[in-house]
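Only one protein chain is missing; all other protein chains are in place.
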Amino acid sequence: MPSGDRSILERSPLARLPDRVLKYGLTALAALILALIVFFFVRLVGESKPAFAHNGVFGFAFDNNWDVSREKFGALPLVLGTLITSGLALLIGVPVAVATAIYANELCPLRLRTALTILVELLAAVPSVVYGLWGIFFLAPKLQPIEQWVADRLSFIPFIGGGTVTIPNYFVAGLILAIMILPIVSAIAREVMATVPSDHKEAALGLGATRWEMIRTAVLPYCRTGIVGGAMLGLGRAIGETIAVTIVIGDAPQLGKHLFGQGYSLAAVIANEFGEAQGLHRSALFAAGLVLFVLTLLVNIAARLLVNRAARKGTTPTATQGAAGGGQPVAGAVAGA
Amino acid sequence: MTPDASPPQTANVKDPTVDPESRTEQERDAIAASTPAKPASGTSADGAKADAARAAESKQGLGVKLEGLRAFYGEAEQVKGIDLEFDANEVTAIIGPSGCGKSTMVRCINRMHEEIPGAHAEGRVMLDQLDVYDPSVDVVAVRRAIGMVFQKPNPFPTMSVFDNVASGLRLSSGRSTHGKADLRMKVEAALRGAGLWDEVADRLDAPGAGLSGGQQQRLCIARSLAVEPEVILMDEPCSALDPIATLKIEELIEELKKRVTIVIVTHNMQQAARVADRTAFMLSGELVEVGPTNDIFTKPGDSRTEEYVTGKFG
Partner (left out) sequence: MSARGDQSPPRAATPSTHGELLARFAVSPARRRKDRLARGLIMAGTAIALVPLVLVVYYLIKQGAGSWSWDFFTTDPTGNTFFKTSSIGGIESAILGTLEIVALAAVIAIPIGIGVAVWLVEYGRDSAFANLVRFFVDVLTGVPSIVFGLFIYIVLIVGTGSSYAGYKGSLALSLLMLPVVIRSAEVILLLVPGALRESALALGAPRWKVILRIVLPTALPGMVTGVLLAIARAAGETAPLLFTAAATNKTTGDLGAFMNSLPVQIYKDVTSPTTSVVNRAWGAALTLVAMILVLNLIARLISRRSRLA
C-alpha cells in the first residue's frame, strides 16, 4: 500500500500554480514580442503619412532632390546612395569573406584556425562610430591619391572616372561597409562549409583532385545557397548601417555624380537631420526610416529563408539557424522500440 | 525485531550476548545503516537511522496491470492493445526484436510517452486499483511512484554524487521539508540500496559525472530509489555497460525486487533468463506471450516466441 503522504491523487491547485504561471507567463512574453513589432510598424507608418501625402509615395521615392529648405523631399538620392554603398560593400566584402572562410576551413593549419576565427570576429567587436572615426581620419585621406589616380585613368567610364575626389565619398563608405559585413558573411560561410559531409570531399580527393579542385567541385556547390544567404544577411546589415556611413559619406542633396564624390544614404539623412527637424521635414525623415525598415525586412526575410534551407542540410543548431525549426529536446532522447 | 521494543536502539551492536546467526535480515540492515561513517551522534540519531533502514526494508512494491494499452506517435499506432500484469515484488522482463514497441509500452507506464510532442496513449494502467491515466490523477505524482532508469546513464552534470541522489527528493513536488539529517539518511539508504555506498562514501561531493559508467548507472538507480517508488522501470539499463558492471546491476536487481516491482526491457535474452521471474515477448506492438521465464525459454507456447528465443530472427 502506498505510504500515506504519497497519494497519487490530484495535487492541490496551489502546487499546480507555478507550472501554470510559468507556462502562461512565458507565452504572454512571446506574444508581447509579436505585438511589439506590429505596433512598431503601425506607429512608423502613421508618422510617415504626412510626407507621403505631400509628395505622393512615388514622388517620395523617386524624386531626385532632398532639399530641406524648399520642403522638397525626394528620397531618390538617399535610396540610391544606400544601394550603391551596400552594393559596393557586397562586391568587395563577400569575395574576401568567402576566401577567409575557405582558408579557415580547408587550407589553414589546425592550430591557427581558432586564432584566425577570433581575429575575424574581432572585426565585429569594433563599434561603428569607431569605424567612422578611423574612416574619416585615416582611410579616406590615405585613399584619396589612389582614388584620384583611378578617376583620372578611367575618366572614360561614367560615374567612376572624371571629377575630383572629395574626402567623404561613396567609395570609402562602401569600403568601410565591406569591412563591417566581413565577420558575419564569413561566419555563415564557415558554418555552411563545415556541414559539407566529409565523404564528398574524400571522394573528390580520392579521385586525384587537387585541393582547389576539391573545393571547387565538392565544397562550393554544396554551400552555394548558404553563402548567398549569408551575403544577403551582410547586405541587410550594410543597408541599415548608420553611423559609420554618416561620417564618411558626406551629405549631398542630390545623387552624387560619381563614385568618389559625396553622397547620402537613408540612414545617414536621419542621423544628420533628425535633431532639428520639424513638422513635414520630420515626417519625411520618418518616411525614410520606414523605407529603410521595409528594405531591411525584405532582404532579411529572403536571407533567412536561404540560410535556413542551407543549414537544414546539416544537423547541429547554430547561431545563424536559430530560426530553422526548434528542437524537441525530449523526443530526441527516445529510441524507437 | 530488536530485543527491546522501545526506545529503538542498536542493542544488537552493543549486546554481545545475542547470537549473530539469529539476527534477522532487517536487524542486519539496521546495523549496517547505523554503523557510522562519521562518529555516531547519539542514540536517537542511530535509532532513527535504524528505523529508516527498517522501513525501507519492509516496504513492499505494488503490482501493475495494463488493460488494453495502446500507444500512438501522432496517427501511427506503435503499441496495439496490450493486456499484461506485473506482479508485486517480481522482476518481469520484456523481450522482443528492435522496434517492437517494448520501450514505448514501458514508457506508457510512468506516463513519459506523452512527453513526446504528438504522442498519446489509450487504455488503462492500474497501479493497485488506481488507473494512472485517470484524469484526477496527477502525472507528476505517478512518476514518483513509478521510477525509471534509462539506457544511457545520465547523472545530472552540474551536481555532486550526493546532490544527484538527493535531486529526486528536492525536485519532487510537495512539501520540501527535508531536514539536513533526514536527507543524509535517505541518500545513504538509497546509495546502499543501489550497492554504491561503499564506493562513494568518501566522495559524496565529487561530481556525479566523474564516476565510471557502471557506477553512474547505479547512481541513477540510487536517485530513483531515493524517492521510494513502488515500481522501477528499466529500459535496457545495461546495454551501455561492460559485462562486469552489468553483472553488478543484475545482482542488484535480485536485491531490489524485495522492495519494488521491477519491469526490465532488454534485448539480451540471457539477461532476461538470469534476472527475470516472468518474461513477456512482444512483436510488432503486440504481446505474443507471457509466462514464467523458464517456460518462455524452454517450452514457449507460441511459434513466434520459439523462433525468437532460438535466434531465428531479431
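Read from first to last, the chains carry the letters A and B; within each, the first residue is number 1.
Simple rule for what comes next: a contact is a pair of C-beta atoms (placed from the backbone, for glycine too) under 8 Å apart; a residue touches a chain by one contact, two chains touch by 3 or more.
These figures come from a predicted structure and were not determined experimentally.
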item	value
Of A:A53, A:L107 or A:I157, the residue in touch with the unshown chain	A:L107
Contact with the hidden chain (one of A:A151, A:V165 or A:I247)	A:I247
Residue numbers in subunit B that touch the chain omitted from display	110, 112, 115, 117, 140-145, 147-148, 150, 152, 154, 156-158, 167-168, 170-173, 220, 223-224, 227
On subunit A, residues whose C-beta touches the chain left out of the figure	15-16, 18-19, 21-23, 25-27, 29-34, 36-37, 40, 43-44, 47, 95-100, 102-104, 107, 116, 118-120, 122-123, 125-134, 136-138, 179, 182, 186, 208, 210-213, 215-216, 233, 236-237, 239-243, 247, 267, 270-271, 274-275, 286, 289, 292-293, 296-297, 299-301, 303-304, 316-319, 322-323, 325-333
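Please note the rule applied: only the chains that are shown with their structure count from here on.
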item	value
Gap in Å, rounded to a whole number, between the CA centres of subunit B and subunit A	54
